[in-house]
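Every protein chain of the complex appears in place save one, which is left out.
Presenting subunit A:
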Amino acid sequence: MSDLWGGLTQAIWLLVTLDADLVEISLRSLQVTLTALLIASAFALPFAAFLVVRRFRMRRMTIAVLNALMGLPPVVVGLVVYVFLSRSGPFGVFGLLFTPSAMIIAQVIIIVPLIASIAHQSLRELWGDYHDLLISMNTTQFQRIQALLWDGRRALLTAALAGFGRAIGEVGAIMIVGGNIDHATRVLTTAIALETGKGDFALALALGFVLIALAVTVNLLIHRLSHTESEGRW
């Protein structure tokens, strides 16, 4: 118990003094996850809109697969990415394993299905509203996707935030492909795992606070966004 109290006071001290390690790890976490989020959104959002406006034969199947991929165990994603990036793997020549790039790749794979699936849900509703109008106005497929992405941007932001929440808190995959190397690939979650294992609660707790603060902020934002949306304020 005294361990814990000692750790707690030290953790607060680390936070207040903006401890160099703490800041470095937090910033790297943000950098990796935000990059992954940007890349994932750039794929997932247009893809979700495309799935909504375009009727093709495998559409239902695609959506089902997408939803199934949402439940993909991150550890398995990590393993697969590892195999592909490892020296003897097909992309081994790029030397990406144990770099932030590898972690970004893993996170992108983990959150693309999540973002696409949530985005698809809300865009489908919007498309229900817009369908007749946009068809009547003789819009091209591309214009329809554009209109949905633009007018649905709040809901899409919610989807992206959900992706951020998932990625920033993920540990299994990035541990495998990043390797938790100090000053290179150590991020919030992997550092917490390591420090806890070592019994150094101070840094682990301080990192935990940062992680919790991020997660709470993101969820508050999601809440506010969906709230203003249901009130019809745009």
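Here is the rule we go by: a contact is a pair of C-beta atoms (placed from the backbone, for glycine too) under 8 Å apart; a residue touches a chain by one contact, two chains touch by 3 or more; residues count from 1.
To be clear about the criterion, contacts and distances are computed from a predicted model.
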(request) Tell me the UniProt name of the left-out chain, picking from "Sulfate ABC transporter ATP-binding protein", "Acetolactate synthase", "Xanthine dehydrogenase family protein subunit M" or "Catalase-related peroxidase". (result) "Sulfate ABC transporter ATP-binding protein"
(message) Tell me which of A:Ala11, A:Ala44, A:Ile118 or A:Ala147 is the one touching the absent chain.
(response) A:Ala147
(message) If I consider the whole complex, including the chain that's not displayed, which of A:Leu38, A:Ala68 or A:Ile135 touches that chain?
(response) A:Ile135
(request) Pick out the residues on subunit A that sit against the missing chain. (result) 126, 129-130, 132-133, 135-139, 143, 147, 151-152, 232-234
